[in-house]
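Shown here: the complex without one of its protein chains, the others still in place.
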Amino acid sequence: MRTGVWLVGARGSVATTSIVGGLALRAGLAGPTGCVTELPELRGPALPAFADLVYGGHDVVTTPLCKRAEALAAAGVLPGRLVAALPDELAAVEEELRPAPTGATQAVRAVAATRDLIGFRDRHQLDRVVVVNVSATEPPAHPHPGHADPTALRAALTGPQEVLPASSLYAYAALEAGCAYVDFTPSTGARLPALHTLAVERGLPYAGHDGKTGETLVKSVLAPMFAMRHLRVRSWSGLNLLGGGDGANLVDPGANAAKVESKQRVLGETLGYVPQGETRIDFVEELGDFKTAWDLITFSGFLDTRMRMEFTWHGCDSALAAPLVLDLARLTAAAHAAGEVGPLTELGFFFKDPLGSPSHSLAEQWGRLVNFTRGLHAGHGGSDEHAG
Amino acid sequence: MRTGVWLVGARGSVATTSIVGGLALRAGLAGPTGCVTELPELRGPALPAFADLVYGGHDVVTTPLCKRAEALAAAGVLPGRLVAALPDELAAVEEELRPAPTGATQAVRAVAATRDLIGFRDRHQLDRVVVVNVSATEPPAHPHPGHADPTALRAALTGPQEVLPASSLYAYAALEAGCAYVDFTPSTGARLPALHTLAVERGLPYAGHDGKTGETLVKSVLAPMFAMRHLRVRSWSGLNLLGGGDGANLVDPGANAAKVESKQRVLGETLGYVPQGETRIDFVEELGDFKTAWDLITFSGFLDTRMRMEFTWHGCDSALAAPLVLDLARLTAAAHAAGEVGPLTELGFFFKDPLGSPSHSLAEQWGRLVNFTRGLHAGHGGSDEHAG
Amino acid sequence: MRTGVWLVGARGSVATTSIVGGLALRAGLAGPTGCVTELPELRGPALPAFADLVYGGHDVVTTPLCKRAEALAAAGVLPGRLVAALPDELAAVEEELRPAPTGATQAVRAVAATRDLIGFRDRHQLDRVVVVNVSATEPPAHPHPGHADPTALRAALTGPQEVLPASSLYAYAALEAGCAYVDFTPSTGARLPALHTLAVERGLPYAGHDGKTGETLVKSVLAPMFAMRHLRVRSWSGLNLLGGGDGANLVDPGANAAKVESKQRVLGETLGYVPQGETRIDFVEELGDFKTAWDLITFSGFLDTRMRMEFTWHGCDSALAAPLVLDLARLTAAAHAAGEVGPLTELGFFFKDPLGSPSHSLAEQWGRLVNFTRGLHAGHGGSDEHAG
Partner (left out) sequence: MRTGVWLVGARGSVATTSIVGGLALRAGLAGPTGCVTELPELRGPALPAFADLVYGGHDVVTTPLCKRAEALAAAGVLPGRLVAALPDELAAVEEELRPAPTGATQAVRAVAATRDLIGFRDRHQLDRVVVVNVSATEPPAHPHPGHADPTALRAALTGPQEVLPASSLYAYAALEAGCAYVDFTPSTGARLPALHTLAVERGLPYAGHDGKTGETLVKSVLAPMFAMRHLRVRSWSGLNLLGGGDGANLVDPGANAAKVESKQRVLGETLGYVPQGETRIDFVEELGDFKTAWDLITFSGFLDTRMRMEFTWHGCDSALAAPLVLDLARLTAAAHAAGEVGPLTELGFFFKDPLGSPSHSLAEQWGRLVNFTRGLHAGHGGSDEHAG
């Protein structure tokens, strides 16, 4: 099952770490730590092997991939020895990176993007391609009548207006090319009626939103803990300090708002009420790709006794995100192969703001993921392919 | 379903908080925060109502219960207004507290304890009594041939030797009186072959060990988080600072060792390997009943990138423990009524060192607890009683 | 040396805690913990004794002082037993509280305030009165030509415009009444050329700004530590979470900005460069009068090795501020008596944003304070009075 992994934002930190890591895994130079699809509960024949993954992508910048990888190595995100050991493999991926499409109308740009995807699939004789958005977070989208259905959308795109935010235009292009779409960011992506309908018409699955890698990951186990113990969370405040490209982008208030909102959702939905407090994101360039998040939780227990918990998370965002990008590509490819259509709500485990969001509890999301993946493996007739 | 709650260590912090809280709930003066049996997932007809609970117990000290309650109020563990509002109810419980039995041999003391239990049950026309051990933690027990079976045990108890640690002698007396036994401490309790056999012979359930209220509670959601994300925990170190009676007792190295070992187990069993680091407990009198625990976790992710997390837990141990004591009494009474016999492994949710311990993951334990309790409610023929 | 302590914002948390504490000290019901003027290095004959302090003040609200004190006791800021033990003393202070002056022009209001101060001084035959501003923090003042000198100011005040922010109007009234003025807040207070000139003309001292009680206090010892060790602070980020009246007021962006700016100053001036990062203040009602501040400091050492420190400060703002208010009143009264005129730069120890600010290092400020106070004691001819 030869599978393409097409990364939007392919020269960014997350994408570069995913590519170097995927190549290193294929070459046997690194182990699968952080890849959940390599856990015993999830491994199995339905998933494309790391050896079957081929990488390509779009980006608006042109920094060579190996330069980006070296910079990440210097920053401690990646081991430099891996970058040094994979020059040919990285050069081959470089060949498959394309500039973000240009053109007078969004329709023209979408056609160009679709063409890039089809070319990639044909050139490498891929069974299918998964498009994963790991580009910079956008501000929330402006409503537009063209969002309502595919026909209205197609008409609107030919006009001079910016009908879709970039993430949705990539999603549209992916669906038009017959590719599944995963959004690892809080951007709009495929979350518009027109794109949902299109995905269903084309028989394609999509997944998202916003990879759950740090503070929210911890929240998704701590909030259920308080709930299961019938403890009342009175306030939950958080501060996320981060540098890196993603951090710089979040200096933009719109992007910051989108991200913060996505982070807060887990609490209200898990606890059944919204405790006081806010989550903030601040850009501190010097922290680079390592993020420090601090959270203070005050709660009351029996007879209203007041207690508190605080935690500090010091994580490397790209190192946490990259293996999940590979997991999502493998799982979405398998779902596509199995005929799954529309939002993959079973992948909520990976996301801060999961599509359909039946639960934000990591344990429940894990249960659903294990069942879903077991179903994929069970339904997998093929005998020739194996994971990892 | 009139149910007795017999507390061993009845004048201690946990017991006193349980009693005051249970009485306050009955009187409608306090809400059920912290009581998991009042969550929608667990409520139901099989559980004795708070109004059906009657309290009694043993202790080696004679501090009046209301003095102890006032001291806890002054320390911020309990609201003073509750103590002030319940003088008659507390006096009634005081009537049901007995000194720890004395006598030349353990056999004599066991008989006395059994007699206390039967008297309590008869006096109050209770359907059944649950004995809950919340007395001071003991050092690990010394092996003795009498631990092998009930016959050997009975013979040995008549001799001059201390065959059983106190917790096990109370468990023995409970079983002889036809009472279920719950151990909220890390002490030996019913965990001896002779006592297990006796419980089975008498058709009685038992539960334990060591209420999971603080650092270990947090561990039981964080360790699975790392496991589910395939992150490698490299070290996990912890320091627990606590005052109060329990803290003072832990200055004894034997008791401390028992407690520390019970705390460490969750990691190895959840992760499948034991990370570096140790958990320590230090007595700091000035902290009183509020405990501060700090944990540092270092872990590696994709391509071995090193990351870290730390948390501080600042909890009131007695306020966390007391509602669980009430929950355990209600659940164990219902299990007894339903004919459950032997170790109640489905109650692992409550314990650091659960009997049978199929999993230390809080979420899995929760799932088992919900199923078990649903079974109790479903099998509950009775129509006259309702929880809470 | 009978001394009046006139509190602007007299029914607020800081003022109420200062009054209850000052009365309790006088009555021998509490010790001087937190009062730096009772340390051996500072005690001495120049300072008015606690028994010589008489309290009064202005406020815009009318909540009875003892109600406010009871509320603070319920919140854990004050021991309830003190409030219960001092009913007459509190009633006597209540008699000396006045509504914030009203009137058509600021000139009219200033006259009314001056009259309140003179009446207070006369009624109690006070040697002098110190006015301490502990009212809500204001937004930064708007420039006005009347700020330039006393003559321009007097003229402008008679017009319909709000020439002075409230804190400066109180400072003006204080100076007109011959009273020294201390500003415990970040508001403008006496920091206008017109008011400085007036103070000098009248031979009065003034002090400020913004009591240093929490995060900034810690900063004022940690920043010098990094400097003395030649370690390079790369970033310093902080989050202050607070409830209480002061927290609520800081929801106002103007007040918040004034406060945040005052907090940041210490770093740049101590280190000689401004590290990255920001200090934020968030209102979390549920935290009440207890504030939690978290700071992350990243720094580099020898050969640029990167290191980090974080701290959490969990303090009761009013309990930290109140003894300093009493200290400032005593010291400023002694300075007034000693003929000190203009800004008391030697009191920088107490402030986040000290007048004249020669140094933000707590240790250096301490040195200056000790010398200054020694000078006051040395110059103190009187034989009849003693501190504490």
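For clarity, chains are labelled A, B and C in written order, and residue numbers in each chain start from 1.
Keep this in mind: contacts are C-beta pairs under 8 Å (C-beta built on N, C-alpha and C of every residue); 3 or more make two chains touch, one makes a residue touch a chain.
Keep in mind it's a predicted model, so treat the numbers as computed, not measured.
Asker: Counting the whole assembly, list the visible chains that the omitted chain makes contact with.
Answerer: Contacts of the unshown chain, counting the full complex: B, C.
Asker: Who touches the missing chain here, C:Val61, C:Ala155 or C:Val221?
Answerer: Only one listed residue reaches the unshown chain, and that is C:Val221.
Asker: From the list C:Thr105, C:Ser300 or C:Thr345, pick the residue that touches the absent chain.
Answerer: C:Ser300
Asker: Specify the residue from the set A:Ser167, A:Asn256 or A:Thr312 that touches the hidden chain.
Answerer: Result: among the candidates, A:Thr312 touches the missing chain.
Asker: Identify the residues of chain C touching the omitted chain, counting contacts across the whole complex.
Answerer: 17, 20-21, 24, 30, 32-36, 38-39, 76-79, 82, 217-218, 221-222, 224-225, 228-232, 290, 300-305, 307-316, 319-320, 322-323, 349, 361-364, 366
Asker: For chain B, enumerate the residues touching the unshown chain of the complex.
Answerer: Counting over the whole complex, chain B touches the hidden chain at residues 234-235, 237, 239, 241, 276-278, 280, 282, 284-287, 292, 294, 296, 298, 308, 310, 312.
Simple rule for what comes next: only the chains that are shown with their structure count from here on.
Asker: Chain contact topology under the given definition, line, ring, star, complete or other?
Answerer: The chain contacts form an open line.
Asker: Measuring centre to centre with CA averages, how many angstrom lie between chain A and chain B?
Answerer: It comes to 43 Å between the two C-alpha centres.
Asker: For chain C, what residues touch not just one other chain but two or more?
Answerer: Those would be 312.
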